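With one protein chain held back, the other chains of the complex are shown just where they sit.
Residue numbering begins at 1 within each chain, and the chains themselves are lettered A, B and C in the order written.
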Amino acid sequence: MSLEPLTLTDILIATVPLMLIFATLFAFTTWLERKALARIQNRIGPNKVGIPCTRIGLFGLGQPAADGIKMIFKEDIVPRGADRLFHLLAPILALIPAMLVLCFLPLNFPWIKNIQGLVKPFMLDGAVIFFFAITGLNTLAVFMAGWASRNKYSLLGGIRAVAQMVSYEIPLVLSAVIVVMMVGSLNAAEIVKEQADEYWFILSPWGFTAFVIFFIAALAETNRSPFDLPEAESEIIAGYFTEYSGFKFALFFLGEYIAMFAISGLAVTLFLGGGDGPGVTMNPEDQGLATEAFPGLSAVWFLAKIFALIAVMIWLRGTLPRLRVDQLMGFAWKFMLPLSILNILVAGFAWHAEQLDNTIITVITWVISFAVLYGAASGLNQLNRGKVRPREYKYAE
Amino acid sequence: MSSPTATAPNYELIQQDGLETSLLEVSMGPHHPSTHGVFRMDVKLDGETVVDLQPVFGYLHRNHEKLAENMSYLASMPFTDRLDYFNSMTNNWAYALAAEKLVEIEVPERAEYLRVIMAELTRLVNHISLVGFFINDLGALGTPLLYAFREREKIMDLFEQASGARMMCNYFRFGGLRNDVPEGWLDRTREVVDRFPDFLDEYEKLLCENEIILSRTQGVGCLSRDLAISAGITGPMLRASGVNYDIRKVDQYGIYNRFKFRVPYTDDDVGDCYDRFMIRMLEMRESIEILKQALRDIPGGDIIGKAPKIFKPKPAEAYARVEGPKGELGFYLIADGTPKPYRYRVRPPSLINLTVLRDMCLSQKIADAVVILGSIDIVLGEVDR
Amino acid sequence: MTLLGSGIFKGMAVTFRNFVGSYFHRERLPTNDYSWRTEGSLPQHAGDYPKEEGEQLRDTTTVTNYSRNFPMLLHDGSEPMDTIRCVACQICERSCPPQCIYIEKSTEKKEDSSGKMQFYPATFDIDVSVCMSCQICVEVCPFDAIVMNSQFELSTPNRFGGLLLHQGDLLKSNDYYHKIHPEEAAARDKRIADEKTAKEAKKKAAAEAAKKKAEAKAGAETEAGDEKKEVAE
Partner (left out) sequence: MSHTVGHEPILGKFPGLEWDEEAGALVVPAAQAAKIATWLRDNDAFLLDYCSNVTGVDYLEREIKEKVTNEAGKTETVIRIEPSRMDIVYHLYSMQKQTGPLVLKQRTNREQPEVESLTPVWRSCELQEREVYDLFGVNFMGHPDQRRILMWDEFEGHPMRKDYTEPFDYEWEPTPHDEVLERHQRGKVIV
């Protein structure tokens, strides 16, 4: 399919609404997170900030705006002896890659249908590779912040972040590889189409395993609890952004949440069928575009799935304590990596079994692969756990 | 047998290809989110591993002992509240016990029962919030802490109804208590005590099987039995190191000999953070048993014995100790016949339990140092006095 | 063998139950909506914060009824200074642990509410920035003149003057005391009344005994002598 070259207007129409939507969603997500965490902890959460100059609370929906205003007007403090240039660049660099990858999520917004050229971003043939390449930049930003702050806690946080992000990149990519193997394409739109035609990959044993690995690695990539070591509050104050305040801190914050959207978006694309859902038919001949019951339904499904994943992230954050740094690395290298390699093998065999087009063989393959994966996971867990288990205690009368 | 002392591991800086490395010296505190107050640990790190650690005290020092020596006996009572501000009731009790040893006042029956009830409620408050803080130090986002505070609030309400204040109760007097509990207080306490096990069940479900908590706490901050005894560790921390020693059982002060309760302890010589955490969880159940018995048997009657109007003991020395929630809380008083104590000394369990902080933290990770500090259970008001 | 990650799932179930429960079970949600009715009615007591007005009046079990904050001086009648109970004996000043009470005794005596001639405090200041609400002044006071208030909205921009409460700020009527601490106030009034009757009975008995004694001793003495004796009592 040949495409016309993009004009500036096309690019603006494609990117500006996207950024606005996700900035709004970011605001909403901070509110959602605070509210949900509060309820998990049996508090009320933000409930006062609503419409200014009135007593209408609107469940505290004005809170993100108030926070934003506060952040902007706060004094920007740079520690003496800090590397001012990199101290400034780090939050910007944290935001840019996260924003950039949003463009490659196969989101079918209604307005892009009319502009033929704008389909192109979704048809980037190496979307998945591109995604990982760009998100890898985030590591650099975090370390830059840690180093430039001239603070030992920041430095520790930066070092932790680099180690953690590099380690978890591997299971993250390896679990995405399975989907690429199954579809035979790196194109996000094609991956979605394949899932709409066949089944969502999360429903197969190897897909499920890959999804779990991907999700855990995604938590680690975005520094979410229980892998929030780079910003571990109880150990190293706030990690790499200890010395950030005001708008720079807000940028970090924004970048973190946008990265969350991006990586959940990728998880949705790879495993949860993208914009697929009731009322949506993916058009095989027109890659990535869908026939919808009403315009934008596909995008709504996509965002709903993203929010489902984010809700789970919040839930985990409200429940779990943090891992220790050696356990974190051990978990990546001793548990996730072997399991995802095994998963690739299992998926390969299963793919060949599916090629036979025999229902019985397919069912048997599924059962066997489920058993193999669960057994391997349990075994690895036992190996890693060692002697750690609940103990019995004595009582003296 | 020589006393086990701390030795730093023979750590050598690596020099390679002309590149010089050095240790990262981090000053954790005095304002750090998880030093539980203004406490400082000068930590030397090799990467994430703690190579050396020096606790630094004194940021909250107000010379409580000197203050008390320039004050009447009674006037020090409200200051004991501020030692360990989580357990003002047990602090009061220890001080009252020491003063009662000086002048030998009979404590009425009802007051003795109420003292036990207050002390055990305090133990619940302390252990439940300690566990909350401990899990917070592990990195949970305050959820267990806020559940703990939800329940603590109910007990705090009881304290407020009885004594007028939630934390600085100032409720005990030499020879009894300041005032009787209001009408219906015992019923409300019964209700709270009866519902507490449900909460503990929920709490245990949330925490005790969690794989992350297990792997974070087991094998971390091990304290051997010999070192624990030698270093004067007391309270749940001692029992977690495998020594069955509870002053409620040993001294049987007050009327603790009338209650049937068990003392949880571990038999193996591990004594890690998990043991300390679990011993506290189990101790709460035993406290509930004591509370149930005390609330069942409490008689009516006077609340304060015949204490002299002006407290002026003859020259004598007295040392009284109680099993506070944090360990052995002792008061050492020397009277010289004036209305002021000649010497007033607090034996702070928090400070002495910190003796072994360095030994437990060496060659652990920095994240563990925070957890170990959390599991020791310190309150800086008591450490620095 | 337990399920993989079962401990984590159990924990998540607990948090989920709390999440849902916080919407349905009041007691899971200890905090209340931080709101009061109108612009004018700022909170005065701790109980005002979590509670609606009506609810708070009905509730005698919580905060205001028992809590203590800073001391106040009691007076009996309508005119505070004329019926002040304090006689400036300075016991509280001496036994205050942080030494935050400052009293100056009046030079002349004045009639108190029961008609007795008494000293009164010319100055009675409490520095509430130092006061630690320990209630020892209340315990040592032999005249029931000082009791604990539960008012806590005392914040002020003036660090020195604003936190030094003067006699005028401290004087509160006995009715007010009954309103904030009903049980305690009733008990205290009962005790005062009991002591008074006991004292009067004792006095009466003593007087009668003395009378009898006097009569037995010197039945023939004049009435004037008897009167003299009674005065001496």
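Keep in mind that, in the parts below, contacts are C-beta pairs under 8 Å (C-beta built on N, C-alpha and C of every residue); 3 or more make two chains touch, one makes a residue touch a chain.
Here the structure is a predicted model, which is why all the values come from computation and not from measurement.
Residue in contact with the omitted chain (choice from B:Asn179, B:Ser230 or B:Gln293): B:Ser230. Only one residue from B:Asp42, B:Glu109, B:Glu153 or B:Asp251 touches the chain missing from this view: B:Asp251.
Touching the chain that is not shown, out of B:Val26, B:Ala75 or B:Leu206: B:Ala75 (per the contact rule at the top). On the side of subunit B, touch with the chain left out of the figure occurs at residues 1-5, 57-58, 61, 63, 65-66, 70-72, 75, 227, 229-234, 243, 245, 250-252, 310, 315, 317, 319, 321, 328, 330, 332, 334, 339-340, 342-343, 345, 347, 351-352, 354-356, 384-385.
FYI, only the chains that are shown with their structure count from here on.
In terms of which chains touch, the assembly is arranged so that all chains touch all other chains. With centres computed from Cα atoms alone, the innermost chain of the structure is B. Centroid distances from subunit C, each centroid being the mean of CA atoms, peak for A. Looking at A-C and A-B side by side, the one with more C-beta contacts is A-B. With centres set at the average Cα position, the gap from subunit B to subunit C is 32 Å. With each centre defined as the average position of its C-alpha atoms, the distance from subunit A to subunit C rounds to 60 Å. With centres taken as mean Cα positions, subunit B sits 43 Å from subunit A.
Residues of subunit C in contact with two or more other chains: 8, 11, 14-15, 18, 28, 30.
Residues of subunit B in contact with at least two other chains: 143, 147, 150, 206, 209-214. Every residue of subunit B that touches subunit C in the complex is listed here, in rising order: 71-72, 74-79, 81-82, 143, 147, 150, 153, 157, 160-162, 164-166, 168, 170, 178, 182-184, 188, 202, 205-207, 209-214. Within the complex formed with subunit C, the subunit A residues making contact are 36, 39-44, 47-48, 315-316, 318-320, 374, 377-378, 381. On the side of subunit B, the complex with subunit A involves touching residues 24-26, 32-34, 45, 47-48, 135-143, 146-147, 150, 206, 208-216, 218-219, 244, 246, 249, 262-267, 274-275, 278-279, 282, 365-368, 370.
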